[in-house]
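Omission of a single protein chain aside, the complex is shown with its protein chains in their original locations.
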Amino acid sequence: MSTSNKTAAKKGGVISGLLHNQICIPLAALLALVIFNLVMDPSFFEIKMGYSSAGDPVLSGYLITILDNASELVILAIGMTLVTAASGGQDISVGATIAIAGSVVLRVLCGTESRPDELQAPIFVAFLICCLVAMLFGAFNGVLVSYFNIQPMVATLILFTAGRSIAAWINNNELPIIDDAVFGYFGNFIPGIPIPTPIFIAVACMILIALTLKFTTLGLYSQAVGINPHSSRLNGIDPAKVKLITYIILGLCVAVAGFIKVSRFSTINYSVVAKDIEMDAILAVALGGNALSGGKFNMGASILGAYVIQFLTTTLYKFNVVSSALPAYKAVVVIILVVLSAPVVRQKLNEIFKKFNERKTAEKPTDGPNKGAKEAA
Amino acid sequence: MQEGAVLEMRGICKHFPGVKALQDVDFTLREGEIHALMGENGAGKSTLIKVLTGVYPKDGGQIYIAGKDAPVKISSPQDAQNIGISTVYQEITLCANLTVAENMFIGRTKGAFTKWKDINERAGRILESLQIPASPTQQLASCSIAVQQMVAIARAVDMECKILILDEPTSSLDEQEVAKLFKLMRDLKAKGVGILFVTHFLDQVYEVCDRITVLRDGKLVGEYAIENLPRVQLVSKMLGKELDDLSEIKKEGEGETVVSDGAPVLQASKLVSDAGIKPFDFAIRKGEVNGFTGLLGSGRSECVRAIFGADKVLGGQVMMDGEKVRITKPRDAMKHGIGYLPEDRKQDGIVGDLSVRDNIILAMQVMQGPMKPASRAQAEKFADEYIALLDIKTASTETPIKQLSGGNQQKVILARWLLTDPVYLILDEPTRGIDIGTKIEIQKLALKLAEEGKSVTFISSEIDEMLRTCSRLIVMRDRKVVGELTGEDLTQNKIMATIAGGE
Partner (left out) sequence: MARKMNEKMNGNKKRGFISGMSDTNLLLLITVVVFVVMYASAVIFLGSGFLKPQAFFNILNDNASLIILACGMSLVMITGGIDISVGTLTALVCMSCAVHLDFNGGSVLTAVLLALGIGLAFGAVQGFLVAYLEIQPFIVTLAGMFFAKGMTTIVNATQFNVAHEGFQALKATRLYVPGMGSVNKLGNYVPAYVEIGVVVAIVTVILLFMLLRWTKLGRNFYAVGGNAQSANMLGINVKNTKFMAHLLCGLLAGIGGFVYFMHVGSGSPSHAAGAEMNAIAASIIGGTMLTGGVGNIMGTFFGVLSLSTIKNIVSSLGLDEAWWTNITVAAMICLFLVIQSLVLRRKGKSK
């Protein structure tokens, strides 16, 4: 490191510039997790060839598990980011509506039988109906939020409370099982392809949202509406409509996530499926550095945030944390991350960092960044 | 401290990232004087006040208060209150969900309990003595904005403060209310209170103030007794150059105010909205600048909002270029080439966190439709073009608009509408709360647009500005159109008489 005062100050500028970039938050978290795992057990990053339950050769390893299991979360994070930006609140009903979407898929594919020999409807019809229903429920939330001006958290509390019950009601509280190899492809492996299908679905969703943001004004509109609905309206944007659209898009995301979930297990348990996933999805948005009060968003950061959360979950599992105790560790990590990224704390850290630089420019290389990483870990 | 001073600020410095908001500023307030703090937007007036009231911590300098030998430390609004500094801000800073009485006493009563009977009685007495039409037990949200402002002043007045800061308190008051406020200020002055008064209205400064301190670009220009500083000099000190742009534009304006005889661009008949205005007729020709005038609350903004579809239109008919059109929402109006710069810049105009670039292209983007977003390069090009054209002072096109000064924000909104190439542009109070230099630029722009064949409706609280720009004035009183003035009738006296009514 240079010893001159000037370059030190410049370096400080670069670092504080980086600190202000949104994507640095999930990146730093990811880095901390990677370093932690490297130190504790490098074999975490091994990817081997294994065999799927169907006996096909497939890739296996923790990284693959993370990418695979994060798929639903990533898809939800996309919709949640838009909803957060436009309506300044979060949809806490996504877990419950995943149960509904899954239940619909089961109902369409199985009809009234509990274990049909053959599917009662083509898979894509089931998928379409599931999308339609999930979008309808999304629209229900959206109407409450945008046309009745109810705070999103509260409006979605309704489906949060009732969703799993509705899901049970759709199938008369029975748990039909789908016995169809092709249906299982979506949540597991397609024969001959060694990578889990949900990863492809997640990537497809990312591409789709990237294209949507590029070729429509959805991004600009939802941010404008989230920041200032009054002036958005006077510029010809219909804030209610934009909010409604984001909720419907989230509904679509829920449908895809629900479909993957059912396909993974060939059935679902209404009260357990995607439990607490709404919390993870919201955390992903927050970890991405997006203000939960709405406005500007960074989709890439949210998606990265979702992967980081899954990375954390998998890491904790690997270290034999009992699954029911998992939330406690997650909470500690989340609090550390959120505290470190809080503007107040960052400002203080910046000041300390600056003073530190001023005082010790000549003597020693600063250990500021290392210290930060240690704290984050 | 100087003899008779109640407040002395010495060498105050304040930096924000990238900006030196205050550099070595001195300010002295004496007992029993009304002291105007003047300066263009961005001169540092608000920053100085916020430092004084503990909203911002200062980076350097000392503050002395009469009766205390050592410099005082003010680190929160509460501290400021405790040492006798009361403040009324431009934006209403009360809690709308509480009652009037509570708003007057919260945060400054002693003891852990609220004595309702006591505060309601005291509030009632104060409201009565100041003739404020509000009941102590009324929820503040149910009062009009002007009454809310008066309540804020009543609160400050009751604090038996030695130092009263009025930060543009008159911008939402009508003339009667302003007169009432001035009487109050003179009473307080007689009681020995030092009043720091910030306003954009020069008339008001010369009406009540004893002394003027001028700031420019975060630096002190000087402190003057009012009799030693004629208006022209005050303006030139604020602007920092000897210039008679004011008279210049007047000449230009006079040359311009020829009644246009182009075809009517927009004709409205019996238009009425849910904002409480009486049905009105309105027409504007190609290349014409006209305006709505009237006291605050007379319905001038509501009229243009009805034309633009910003409020819910309940009835009436609108013709554009001779064809009947239906405008029920802003989008419809925009499709027909109408642009609207709203009265409340902060609430209705800017999209605070978005960049200057996004704010400029917003309306054009909406007109293009949701499936045709402007590419980054395109947006960048438009933004650069208008930043240069309107001389918008911003660090970059990426800067969030909320970081710009008021005048520059207003220019961005103007750029937004100019980019849509409107045939008819409505400017509702485009000059409110911005510096004199920008005010003149905006007036000139309105005239230039008309010259290019566009139609402009211009609304301003300052009749001077209206006279300079408009060739036809529609006068409003009590939410009703009461007259239309053109040609020789366009004089200050005639307008006043029409506004006042009663033949």
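Letters A and B mark the chains as written, and numbering starts fresh at 1 in each.
The working rule: a residue touches a chain if its C-beta (ideal position, glycine included) is under 8 Å from a C-beta of that chain, and two chains touch if they have at least 3 such contacts.
Owing to the predicted nature of the structure, the values given are computational and were not obtained by experimental measurement.
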| said: Using the touch definition from the top, which of A:272, A:328 or A:352 touches the missing chain? | reply: A:328
| Which of B:99, B:120, B:409 or B:498 touches the chain that is not shown? | B:99
| task | Spell out, residue by residue, where the missing chain touches subunit B. | result | 53, 55, 76-78, 80-81, 87, 89, 92-99, 102-103, 106-109, 111-114, 116, 138-139, 141-142, 155
| query | So that we can see where the missing chain sits, which residues of subunit A does it touch? | reply | 90, 144, 148-151, 153-155, 157-162, 164-166, 168-169, 173, 279, 282-283, 286, 292-293, 322, 324-332, 334-335, 338-339, 342-345
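Quick note on the criterion: only the chains that are shown with their structure count from here on.
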| task | Go ahead and note the Å separation of the Cα centroids belonging to subunit A and subunit B. | result | 44
| query | Okay, in this complex, where on subunit A does subunit B touch? | reply | 214-218, 220-221, 223-224, 227-228, 230-238, 295-296
| Okay, in this complex, where on subunit B does subunit A touch? | 308, 310, 329-331, 334, 340, 342, 347-354, 358, 362-363, 365-367, 370-373, 416
